[in-house]
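Worksheet: one structure, shown below.
What you see is the complex with one protein chain gone and the rest in place.
The letters A, B, C, D and E name the chains in turn, as written, and every chain counts its residues from 1.
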Amino acid sequence: MYHHVKKLMYTVRVGEADPKFGRMLLEQFGGANGELAAAMQYSIQGLNCEDPARKDLLMDIGTEELSHLEVIGSLARLHLKPTKASREAADADPLVAICGGGGVGLFNSQGNPWTADYLKITGELDVDLRSNIAAEARAKIVYERLIDFTNDSGTKDALQFLMTREITHMKAFMLALQSMGKDPLKIGEIPPTPGLVDQFFNDSTGEGDAGKEFRGPWNEGNGFQFVEAPAFKELRDRSGSR
Amino acid sequence: MYHHVKKLMYTVRVGEADPKFGRMLLEQFGGANGELAAAMQYSIQGLNCEDPARKDLLMDIGTEELSHLEVIGSLARLHLKPTKASREAADADPLVAICGGGGVGLFNSQGNPWTADYLKITGELDVDLRSNIAAEARAKIVYERLIDFTNDSGTKDALQFLMTREITHMKAFMLALQSMGKDPLKIGEIPPTPGLVDQFFNDSTGEGDAGKEFRGPWNEGNGFQFVEAPAFKELRDRSGSR
Amino acid sequence: MYHHVKKLMYTVRVGEADPKFGRMLLEQFGGANGELAAAMQYSIQGLNCEDPARKDLLMDIGTEELSHLEVIGSLARLHLKPTKASREAADADPLVAICGGGGVGLFNSQGNPWTADYLKITGELDVDLRSNIAAEARAKIVYERLIDFTNDSGTKDALQFLMTREITHMKAFMLALQSMGKDPLKIGEIPPTPGLVDQFFNDSTGEGDAGKEFRGPWNEGNGFQFVEAPAFKELRDRSGSR
Amino acid sequence: MYHHVKKLMYTVRVGEADPKFGRMLLEQFGGANGELAAAMQYSIQGLNCEDPARKDLLMDIGTEELSHLEVIGSLARLHLKPTKASREAADADPLVAICGGGGVGLFNSQGNPWTADYLKITGELDVDLRSNIAAEARAKIVYERLIDFTNDSGTKDALQFLMTREITHMKAFMLALQSMGKDPLKIGEIPPTPGLVDQFFNDSTGEGDAGKEFRGPWNEGNGFQFVEAPAFKELRDRSGSR
Amino acid sequence: MYHHVKKLMYTVRVGEADPKFGRMLLEQFGGANGELAAAMQYSIQGLNCEDPARKDLLMDIGTEELSHLEVIGSLARLHLKPTKASREAADADPLVAICGGGGVGLFNSQGNPWTADYLKITGELDVDLRSNIAAEARAKIVYERLIDFTNDSGTKDALQFLMTREITHMKAFMLALQSMGKDPLKIGEIPPTPGLVDQFFNDSTGEGDAGKEFRGPWNEGNGFQFVEAPAFKELRDRSGSR
Partner (left out) sequence: MYHHVKKLMYTVRVGEADPKFGRMLLEQFGGANGELAAAMQYSIQGLNCEDPARKDLLMDIGTEELSHLEVIGSLARLHLKPTKASREAADADPLVAICGGGGVGLFNSQGNPWTADYLKITGELDVDLRSNIAAEARAKIVYERLIDFTNDSGTKDALQFLMTREITHMKAFMLALQSMGKDPLKIGEIPPTPGLVDQFFNDSTGEGDAGKEFRGPWNEGNGFQFVEAPAFKELRDRSGSR
């Protein structure tokens, strides 16, 4: 059961409204890595979760994200409000202006509607925690980019608050995953095929405008067997036959 | 530049076609955690990547996923082929039957078209690697579930091959992330706000049909300050005023 | 700011799980007229609303819908859980089974992802209230249809609870609209063109498999001027010229 | 059966093309509250409708909306045509310019494709009429906003025509609903649970940046029982226990 | 301007309703190659078209497709109607049953909403005609598959009518294209690069489960220069260096 209190988790103040920046802020309201995506991903994982302790964690953070949704929405609203009355402002986000009357909707910076396709929910707890760690990392970098694109101090403060919380959540999800005590490469129950699992396929080769080849810990040592491109042998044979 | 050779990375054999299972297989062809999603996510991250070594890694694995797409598509095709001629089979996947003539398309198990909204591409390398680790974990568990739902040995073999490769990729992405030598909680450049970053907000409380409260390493110790629900004080005050 | 308590607004009990019915229930979890749509529509209207009294109303009901989302999700989860282990159950909803591991996601009964395109938010208060009245009416009839398709008494009880609340909300929105004291046909500020506004265009004529013509209060009396099909004169002239 | 005559329902004239305004006009061509949405919503409701008299009404108005689609499309076309040859104009709507060659497509002001998710069709006549009343109110306010953002007199005239017709339709749908003689709070056949239906849940409380609490006819009098937030008791108890 | 007459272009009769077949029929109502897609594609091409003669053609056929939409919708409605009252029928299409009350909506056979992404409209007349020829061919084969999956004679008759008309339209579009007198390989104004345009790149090579290589008029003779895979040389060199 949910309850709402009429205080924002972080009070938003805006000096001068910047509708084009308001449009950018919508990424974190109705966008792919935004607060609704976070709230829904964690809360629904929580609803499905059968580990009672980590279910509590998922609900704690899922609920906090709803409060963030309200903060970022209120902030975007302040920046987008001029789109109602000013034609110039309206050109920055015609969807908000014409359909929303200057109010926010669940769209991203270019007007795409929020979709549940943004969510990653598998019902496998350790997998879901990995998806959440990645989601928090994405949200952090998006907030950082937003901070870099505004000079308004009130706006920066609110974004700094929200950005900070992503790191808190990232840490909590990491610790929750560690505390499960699972081998990080053991997912589910069926083991991978021995031997095959150690082969690294070198499927992109050569040197040119699109880069060159490198060896690193991700394809040498660490038990890896380096396999020249599987498609290669056939090509080589063909080449020889000409 | 890409080249195609007319050999599957893993030869597919199917005993008896099972159209309803073929429909399930489409999750890994045109679904959210499927092979096209993997191929596109890694290859486009690679295209954008400015770290030449890990760019090579992204292209290696991105290309391998294209070969997987071909394998899973060929497998699904064998299971779905009867939908062309048999009305009963067609009822299992009318979209494949009526629109596709029994051939596969980029749809998931319930006919939703593949969408780039499935992808997580931020242009921040360590963040992208985290998204990839999570993506591989999801793909692994999906393959495991598919294996659990078929008795056909040829099908199981192909799925086991594909499932195994996800673990290989997961390991490679993990090692690539580690080799960057970054503090796992340092994302981007702007530091989180000290103090605030250590607060764990207990936003879901009580006990009931939807669980109960727990403490764990994700909200105690590890530098955490446990904060009773931020909304709580206001509610408590209100409660006191009655 | 939001707070979550670990008690459902209505405790869900299910006798025997019915996965195909669980699939139907998803309409009210992640479907077009479901609880997330209601929660988001009212809460975001509330966020944008500048009439403080009705803003409170929108937040009250928007928040209640979040609690409903949790109830219907928990109910659907109970019916869909067998899809994790049983192949026959999985065939009822392969997306839930394969991707969700038997857990619910924000999809409708046929696996379409929830989208903000379901929402109607204009930032014009009386218009939004009309959209809400219609939304509640739709949700009510959907719950009724669900009740008609199950014999499970615990399921019926939960659905009856949720259905009842839609009527409560419908009444509240109607009274909120009435209390604004606006002429129901006055929307916004610009008046319609006199004369033209009274013309009823008879654009579908004749009699056949697709119906026949009727007069009623919606096209006669009430100030209406009945205009035979605007396209008609041209056709008649053409007919005459042959 | 449909017939088309080569006369617009309202002749469109444009002084100077304004591509950015043309983009805004697309909201009423291929957008959520636009003419195709209206045409399809009413016509398909009509196709399904078993009340022959109101079926006629739905077809009359559904058909008129097709004529409006042609008018608004022709108007948008005139404003967007320069995007074919002028790079500056093309920047206003690159999708129209590059893909459409300066011609209109079924997109909204920010290039999202029209989707049937915009439609509200339930097959329950009184419910559908409520959805239609709300749809007309939305379309009216959108036209008003468009009128406010242009100074071109020919454009204003065409929009005034289209806006006026929305009020005509709104009135017709209201009268059609009234003439059914149903209790406005009786939807479908299953009655709501007595008592519960009269409870108003105060789920958003307190005072702060996000508003304060109000009583009004929507939550007091009118048979309402005001229930302090259902989640509250648990929280209060918890609070007391500290 | 449009006018509707209450006679179907082809009267639909159904012996015994077959809800699963009704679901298949939705492909031609709200699906990718269906009648709405045809109606919208041609009518909007017509709206944008500046060749007055072929504009007339596009409007003629675009309007006929609206009449087909009505026929196929009426037919699907008859097959899907039992979903309103019968749980077993409802399981065949829960979206139609629960949301639509047994009435049709703009969805395809697996419940995906119609989207303007199905349309191909470029504003280049000869290109659009090619898209239309292809669209008619697709619609024809879809109708044929539907006919193959039903034994109901009334249904077969209506589908035969609709299928026949696709051939009529295909022929008309072909003749309209021919009558433009353009070189079929001349699209737009900018000529392709001589030499390069004649090279056929053999980018898929070898022999295996995924086929083998063939020469045919599409890559030999006809001015073609056969180029062994562009990526090949690099691979061959690499191979040589081992």
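Here, a contact is a pair of C-beta atoms (placed from the backbone, for glycine too) under 8 Å apart; a residue touches a chain by one contact, two chains touch by 3 or more.
A quick note: this is a predicted structure, and the numbers were derived from the prediction, not measured.
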Among D:Val5, D:Ala76 or D:Leu177, residue touching the chain not depicted: D:Val5
Across C:Ser67, C:Asn108 or C:Thr205, the one contacting the chain not displayed is C:Thr205
Identify the residues of chain D touching the omitted chain, counting contacts across the whole complex. 1-8, 11-12, 70, 74, 87, 90-91, 93-95, 97-99, 101, 107, 110-113
Would you write out the residues of chain A that touch the absent chain, in ascending order? 20, 23-24, 27, 31-33, 108-112, 141-142, 145-146, 149, 203-213, 229-232, 235
Interface residues of chain B (partner: the chain not displayed): 1-9, 30, 36, 40, 44-45, 47-48, 56, 59, 62-63, 66-67, 70, 73-74, 77, 84, 99-107, 113-117, 119, 121-124
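Assume only the chains that are shown with their structure count from here on.
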Check: chain pair from B-E, B-C or A-C whose contacts match over half of those in D-E is A-C
Rounded to the nearest Å, the gap separating the Cα centres of chain B and chain D is 36
Roughly how far is chain A from chain C, centre to centre by C-alpha average, rounded to an integer in Å? 30
By the touch rule stated above, which residues of chain A touch at least two different other chains? 1-9, 47, 56, 59, 62-63, 67, 70, 74, 99, 101, 107, 113, 115, 117, 122, 124, 234-235
